[in-house]
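Note that this complex is displayed minus one protein chain, with the remaining chains in position.
Chain lettering (A and B) follows the sequence in which the chains are written, and residue indices restart at 1 in each chain.
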Amino acid sequence: MRFLFKTGYEQDVRLFQHGGQVFSYGLLAVVLLLAPWWAGDYVMSQLHFIAIYSIVGFGLMMLVGFTGQISLGHAAFLAVGAYTEALMQAAGVPFVISISCAALFSAVAGVIVGLPALRLKGIYLAIATLAFNVIVEEIITRWESLTGGNSGKHLKPVELFGIRLDTDMSFYYLCLGLTVLCALACANLLRSPTGRAFVAIRDSEISASCLGVDLAWYKTMSFAFSAALTGVGGALYAHKLAFISPEQFTLFVSIELVTIVILGGIGFLHGAVLGSAFVIVLPQLISIAKDWLPGGLVPTGLQAVVFGVILILFIIFEPLGLYGRWLKVRTWFELFPFYRRGMFRRQKSYMKSERLR
Amino acid sequence: MSFFKVENLGIRFGGVVAVDNVSFEVKRGEVFTIIGPNGAGKTTIFNLIGLLYPASSGRILYGDRELTGFAPHRVAELGIARTFQNIELFEHATVLQNLLIGRHRHRSTSLWQELVFTPGVRRAEVAHREAVEKVIDFLELAKVRDTLVAGLPYGVRKVVELGRALATDPKLLLLDEPSSGLNPEETDDMAFWIEDIKKHLGITVLMVEHDMNLVSRVSDRVRALNMGKAIAEGTPAEVQAHPKVIEAYLGAPV
Partner (left out) sequence: MLSQVLQLLVAGVSQGCVYALVALGFVLIYKATETVNFAQGDVMMLGAFFALTASVMMGWPYWATILFAVAVMAVVGMLTERLVLRPVLGHPSFTVVMITIGVGYVMRGVVTMMPGWGTDTYQIPTPYIDQVWKVGAVILPVQQLMVIVLTAGLCVVLYMFFRFTRIGVAMQATSQNQLAAYYMGIPVRRVNMLIWGISAGVAAFAGILLAPSTFVHSNMGFIGLKAFPAAVVGGFGSVPGSIVGGLIIGVVEALAGFYLAEGFKDVAAYVVVLIVLLVWPSGIFGETVRKKV
């Protein structure tokens, strides 16, 4: 068992609560930094995707997990980031500026969605974001002079300060660096007044506003921040694939992003990383499993079935997601032998409608 | 210029007149209580003061400033805090985080500073924490500081609700039925705290309450409401003996 002796308020403000955490994250950092040496080409490629989806996951997690909003249209922000990067690179803009613009334009898109979304909650917000996604996808397809329509756009490798990052290793370090920066940005926000305002909005908007939280400002800011992070992820995504087209930003991508957040664990930043890793590794496992299918069954639909079943099972049995499961395991070890089964149980609640008609 | 004044306040929801031409004045540093049977419009008055919905008529004056047309968060920024009758705490946060959100109106850091977490932000966070710890000491919440609100018993939640309002460092505190659901010991504690709030913290308290003992003990002046209309005002003793008040609660003599 570990006892945390608190000797100052500083301790609670710090990112790492105790030495053990510093050690674990340090170890993780070393492992990740040495990845190009222990990981083969294939694993490196997967790590690229995990990093990219983690960044997007952070963005979506801040919006859904910490501010309590819903977005079924985040692929639209991904698209804005990706196309901004593609167009700017084609125009010869340096990478640092183009990726900042990707973030900026996505943030503007986030504000465009966030402002009208101020009055919308729950299912209405979900449908509005869904509609936004479909419309953006259609605009990208039709505006051929700008986006190339269905023929898509090609990208050259990233050129950062004159160095071409065209190897797996160099691109990996870029993604890793950006992922760490985004994670830090989110963690910093969460331990400061803005992050607390987000959580307040999630749990009770009325009392948040009665405590001085400007709902309009913070909700819009949450959308903008979330979209900005997604835009950064989109820019990296564009470079990773070296080719983008409207089909990569459909509603199903949005749903996949939300699944990442749910499977990883809503309400925990780590959930974004765990969820991304899971969603990226899963199709590989399914391909392997396809060989074992009984005869007669067509294997095309297996991925959808497994995806759906896992989503359902997680929501029913593990609502705190992968990180929640990890927390439970860790707490079991930390409190050994005093762990009680009901420690993480949700309060049972009954539905009470707020409708007036 | 009075500290806080409500003039001819009224609101109707469709055909229902919830609050009908209510006026009262709260002096600085006093505890002013509004009593009345259920449905008399007491919580509605609080909601009107907090600008959760706009009044149909009348006005609310805080010092020389008229409270109309603001968003609710601006009311909080002016130094008016409130508690809710049916506790509206942040369920998935700890008590400490709930109280820290109360410090929101005193924040001094910008978004960019927070993203980078400058030393200035760090200092501000420690300062917020110190301010909140004073409230925790005052309300004896130290034991439950790091517990998630969702797991706390009702009595403790009421205290956390009060603490959160106090953490905003208000000049005017609106308490909506602070003793509802509390047992006699907890009500006793609440009475002590309200007295301390008035005497030591110098905060003006506007309270809605049903428990007559508590009302008599802590209030300086009382206003009685029935069906949205004001029916009596005075010291606790005067109001309790007022015939109209007795009629409202117990019915007219046959």
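Note that a residue touches a chain if its C-beta (ideal position, glycine included) is under 8 Å from a C-beta of that chain, and two chains touch if they have at least 3 such contacts.
Predicted model, so just to flag it, every value in this text is computed and none were measured.
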Touching the absent chain in the whole complex: find that residue among A:15, A:33, A:97 or A:131.
-> A:131
Residue in contact with the excluded chain [from A:8, A:177, A:283 or A:308] | A:308
Checked against the full complex, the residue among A:8, A:26, A:177 or A:319 that touches the missing chain is A:319
Option from A:35, A:206, A:241 or A:282 whose C-beta touches the chain left out = A:206
Where chain A meets the chain that is not shown, the residues are 64, 70, 116, 119-124, 126-128, 130-132, 134-135, 138, 141-142, 206, 251, 255, 258-259, 262, 296-312, 315-316, 319, 346, 348-357
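Rule of thumb we're sticking to: only the chains that are shown with their structure count from here on.
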Which bits of chain A are touching chain B when the two form their complex?
-> 9-10, 12-13, 185, 188-189, 191-197, 199-200, 202-204, 206-216, 221, 267, 347
Considering the complex alone, what residue numbers of chain B touch chain A?
-> 50, 52, 71-73, 75-77, 81-82, 84, 88-93, 97, 100-105, 107, 109, 111, 114-117, 121-122, 125-126, 128-130, 133, 150-151, 164, 168
